[in-house]
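One chain of protein is taken out of this complex; the other chains stay put.
First chain written, first letter: the chains are A, B and C, and each begins at residue 1.
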Amino acid sequence: MMEYAWLVPLFPALAFPVIVFVTRRLRLLSALVGIAAIAASFVVSVGILVEVLQAGVTMEQPVEKALNWLAIPGPEGWLLKIEAGILLDPLTAVMLVVVTLVALLVEIYSVGYMHGDPGFSVFFSYLSLFSASMLGLVVANNFFMMFFFWELVGLCSYLLIGFYFHKPEAARASLKAFVTNRVADFGFMLGFFFLFLMFGTFNFRELAEAVPHAENLGLLALAAALVFIGPIGKSAQFPLHVWLPDAMEGPTPVSALIHAATMVAAGVYLLARAFVLFAGLPSVMLIIAYVGGFTALFAATIGVVQRDIKRILAYSTISQLGYMVMAMGVGSMTAGMFHLTTHAFFKALLFLGAGSVIHALNEQDIFRMGGLARDMKITAGTFIIGALALAGIPPLAGFWSKDEILLAAYSHGYTGLYLLGTVVAFLTAFYMFRLIFVAFFGPRRAGLHGHESPWTMTVPLLVLAVLSVVSGFMGAPFVAHGFSSWVYFGEPHHVEPNYVVMFTSTAVAILGIYLAWFIYGREAVSHEALSRRWQGVYRLVYNKYYVDEAYLWFFRRVVLGLAEAFNWHDRNVVDRIFDGVGDLVRWSGRRLRYLQTGHLPVYGLVLFAAVVVLVIWAAAPVIGGIR
Amino acid sequence: MEGGASVAIFWLLAALTVGAAVAVVMLPNIVHSALYLVLTFIGVAGIYILLEAEFLAAVQVLIYAGGVAVLLIFGVMLTRRGHIRQSNPFNSYHVAAGVVSLALFILVVLALGRSPWHAFPGPWPEDTVGAVAEAFLGPYVLPFEVAAVLLLVGIVGAILLAREEKGEK
Amino acid sequence: MSFPLLTSILLAPVIGLILILIIPEREQLLIKITAAVATFVALALSVYAYVAYDQQLGGMQFLEDRVWVPAFGINYSLGVDGISLPMVLLTAIVIFTGVFASWDMTNRIKEFFIFLLMLVTGVFGVFMTRDLFFFYLFFEVAVIPMYLLIGIWGSTRKEYAAMKLTLYLLVGSAFALIGIIALFLYASNQLGYLTFDIQTLATVEYDIGFQKFIFFLMLVGFGVLVPIWPLHLWSPDGHVAAPTAVSMLHAGVLMKLGAYGLIRVGVFFFPEGAKFWAPLIAVLCIVNVVYGAMIAMVQRDLKFVIGYSSVSHMGYVLLGIAALNTLSLSGAVTQMFAHGIMTALFFALVGNIYHKAHTREIARFGGLAHQMPKVAAGFLIGGLASLGLPGLHNFVAEFLIFLGAFTSDQVLWGGLLSYRVLAVLAISGIVITATYVLRVVQKTFFGPRKAEWDVLEDARGVELVPIVVLCSVLLLFGLFPSLMVDLINTGVAPLVAKIEAAKAVGGIF
Partner (left out) sequence: MITLSHYLALAGLLFVVGLFGALAKRNAVAVLMGIELMLNAVNINLVAFNRFMNPGEVTGQVFALFVIVVAAAEVAVGLAIVINLYRRRLATDVEEADWLKW
């Protein structure tokens, strides 16, 4: 099955033109084509995963197949060799399965959610294009190809965020997303340019061999830091996180697939794929760890006060991505990837659940919802399972993966980050169950009456709920050779459980849930009073620490100001200079006119005066008697 | 021509010619100028004779003194206006003209003084007229024909320019 | 010599032109069809030439020679190599789509198509000739009709723009002429006989001082066309004023004339001169890129945005030339092709909108995607190409240029500033470009539906030809870049060999 790996991205890639040009009129057929394509990819991916694990393909001996895409001959060998190739190892196999599975479920879900939307088939074409580019990114065997699909994925996010292009906010959000990603890609491109400068290749395997014994560590650190800017943008880490909350303008399946499970995980995947680059540089690892940690805390605090159900989940995603990046920074690539896998499932579940709620009530503000547990049994049930998993309640998936990260931080001696992680775990539990108690258990508010979504939407929810429970066990410590023995850096290590860490994280989560129940469930303390008491803090956090406003101010004042200055300079200075040359000619013409007196003798005089002058000038030596 | 006599004659003719020329230029009365012009032409003819260019002297007298001078006198008569005594004043730039002319003369004289003419008075063909005729119909036949055309054009042009428009008075 | 392929490409528009002369003015459709057929023949032959070109052999192929003026060694010799063949193909594609883009013109279309075909003949000539004399001759043939085309059929401030454009180009070509004559004389007394053949002239060993001066002349002469920064002001005004097909040709092809001239007559003849002036070009092109992109951000007229974006994109070509290594030079030639196609697409679409909406003011537009989905899709593809999205041809070109400039270890100001820093500044251009392109797309096409524009109907039938053809070319070479880059490498290789062989000369600063 492995030799068919290049088919995985190809199926959805073919589905895109087929839908756009052939089946656009027939809505259901387009959906079927899309789903069939991603289903085929899923089947092949599972096959690859099984084969990879059985055939003993490990991180050290990946399977690589490549052919030259663009090669420029130089004096000796290739000056530049860019391949289109696939690199198969456990990391790729796991990611393939995760991406194809979530994509499949989201596409099935979208049939119900997007029902009646005029752009139904266009939506499925965009989803297929996205799946193709995401899968392409996963299987890429060199930086160029990864960057190639990295930007295509950015394009699909632009198209899908701006899907309801008649809404001005959606149009602005898509522009914001693309430009922010573009800034990150600028850094990322510089990063692998430096790598090419130092090692002359983009290929991951060749880099893996060359990087450990690179002599110019300073340059390597710079290159690694620049490459890390890519994930900062793509995985919405601070300071380039601003686009993800606005990306919620897109349809909910998009938020579930792209802005929760797959695309935003691409940044973490890049860190995992190029881990050899970062492993040997403690300074860069530290930066990564602290950026991840800070983002986790920063986003969690904002999530606590948000009112829009999708915004809460968006900030939760940023926070969890911060977790994964912190895990990478702390040195445990396994923990990061394991959390990525489990997070993909339960976060997709939460988003699809939220979608089902929005689909039913057509309302996104949780304080206008209520009593949904009674009206939408399956959605509520699955949503709660997802929330529990996210909060990290054993035995659900979230617990095992979050625990592994905290364990990694603790065991590698980053106690500060460990404590920070625990606080974030508390906040996560608090804001998730704040949402649940307000939306699902509170009294029915604003006359909104939920009704259960059709089976096409609830089945994916159930599947994801099961996965949220099951997926944790593959990485749990007591499992013999679980996740950590497949996906690792250096050598497979077996995680021995540290009960103290486990206990504290669970206790903290339960505390969070209790507090949420205490404020929002029993409403013992009115949350309005709380927010009025700490009014300053509340407003600061509610407005997302005014980061958005700062960027907007920078763009409007500095960038546009500079542009206006250039424009003025261009029109008035440079243009005026060249037009000035023309005016100069006309001006001097006006002055010389007065030489023409019209009198005949004057012309004669000028003539002969010139003769005299010329004779003097030419014959001066002769006349002067020198010669 | 023995040496002494020809030298005297040269100076005489030179004085005559230059004097007449100065008169042509200085006299206020245009008619006097015209007459002195005739005198200058004759002086020049004399010099040609001194240079043993008899045919040229004859042509000079015939065309210049006879034709051109008369034509100028006609011109003077046809454009008479106002008092004849002041008919030939200087224009407002005559001072500048004088300066330029003087400067030019000085330059010419200086140049003459400096340049080493290695003149060698060799044998001069007796019959210059025959030689001239052969030259005209020999190497210079083309200029000769062109000169004829030039004259024709000159005459036609002059007639066209000078004839009175019908009804114009 | 088998079938004279290149001459027939060159003469196809001329024959079309003559036929149109014969057709009476009122047969408007017949005139358009003749023009379309003529350009289609040129396109078909160019594609055949592109495919039939033997890349292993490389060098000049499809040679044709006919003695013209033996006294001065001028002969009508044609040939295309790795650099000029893509340009011939580009010209053919742009003129073919240009004719269709001006299908709905009405006033005096007979003269319009005559001048248009004359213009394109000049451009074909420049790219195909191997003779320096004809190079300049065709160069002038290309410039003169431009004045009339803009002056008569133009829009905003057309007389001013036409006059400005022609003055800039003619003054520029005057510089180039001086250079060519000096080159010719110097070479002829070195060689001992008079010749204008580019290959033989290039074999002459020019003295360094001479090279520095003449290369500067060429730089100014062709720099005006590229346009290089201070001499660029004719192009935005010219673009805006010109009718659709003319601005397509103008931005799509005429600018490449300048860059091609700089490479063929500048760098190929005077490698030391090129090395001396390279830092100046490098610095000016960064201004081109950043300055042009920033200005494009605040333009109110759609065509001005594209005009300034062309200034910015041609800055990349100059950076490619300034870095003087294989990667950047093949990147520069690829960018010349890619940018040509992309700008032609942009102008075709803007022309389409302008023809229907009679305005190009971005502020008045909004939500056009509702009324014109196909045009919106085309514009978005053009926009994505211009910001260098992978999968479209411009990304490959820009990538090669950036990599070439980044890895070249030339330095300026005695090591104070390196090409790497300039490359980083140029790469930052992609962020600015992304911002202004998508802002325009958002303001024009997205947002709520405006009843005011309900009268607009989407591109259909003939108007779709430019959009479909140009988009598919961008995609084809974007997904399979080796189709073009390998060909360009065969053309760039001798050039780089000559540069390497040239003595190391300190830069101007």
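Just so it is clear, contacts are C-beta pairs under 8 Å (C-beta built on N, C-alpha and C of every residue); 3 or more make two chains touch, one makes a residue touch a chain.
Since this is a predicted model, take the numbers as computed values, not measurements.
The hidden chain, counted over the whole complex, makes contact with A, B.
Although one chain is not displayed, subunit A still touches it through residues 593-594, 596-601, 604-605, 608. With the whole complex as reference, residues 3, 6-7, 10, 14, 17-18, 21-22, 24-25, 30, 33-34, 37, 40-41, 44, 47-48, 50-53, 55-56, 59-60, 63-64, 67-68, 71-72, 74-76, 78-79, 81, 87-94, 96-98, 100-102, 104-105, 108-109, 112-113, 117, 119-125, 128, 131-132, 135-136, 140, 143, 147, 150-151, 153-155, 157-162, 164, 168 of subunit B touch the missing chain.
By definition in this document, only the chains that are shown with their structure count from here on.
The touch graph of the protein chains shown is a line.
The interface carrying the most C-beta pairs in contact is the one between chains A-C. Between the Cα centres of subunit A and subunit C there is a gap of 36 Å. A straight line joining the Cα centres of subunit B and subunit C is 69 Å long.
Chain centres here are Cα means. That of subunit A falls 102 Å from that of subunit B. Those residues of subunit C in touch with two or more other chains do not exist in this structure. The multi-chain contact residues of subunit B, meaning those touching 2 or more other chains, do not exist; every residue touches at most one other chain. Residue ranges of subunit B in contact with subunit A, taken from their complex: 91, 93, 96-97, 100-101, 103-104, 107, 110-111, 114-115.
The touching residues of subunit C, when paired with subunit A in their complex, are 167-168, 230, 233, 291, 294-295, 297-299, 326-327, 330, 367, 369-370, 384, 387, 389-391, 395-396, 399-400, 402-403, 406-407, 423-424, 427-428, 430-431, 434-435, 438-439, 442, 445-449, 481-482, 485, 489.
Those residues of subunit A lying in contact with subunit B across their complex are 599, 601-602, 604-605, 608-609, 611-612, 615-616, 619, 622-623, 625.
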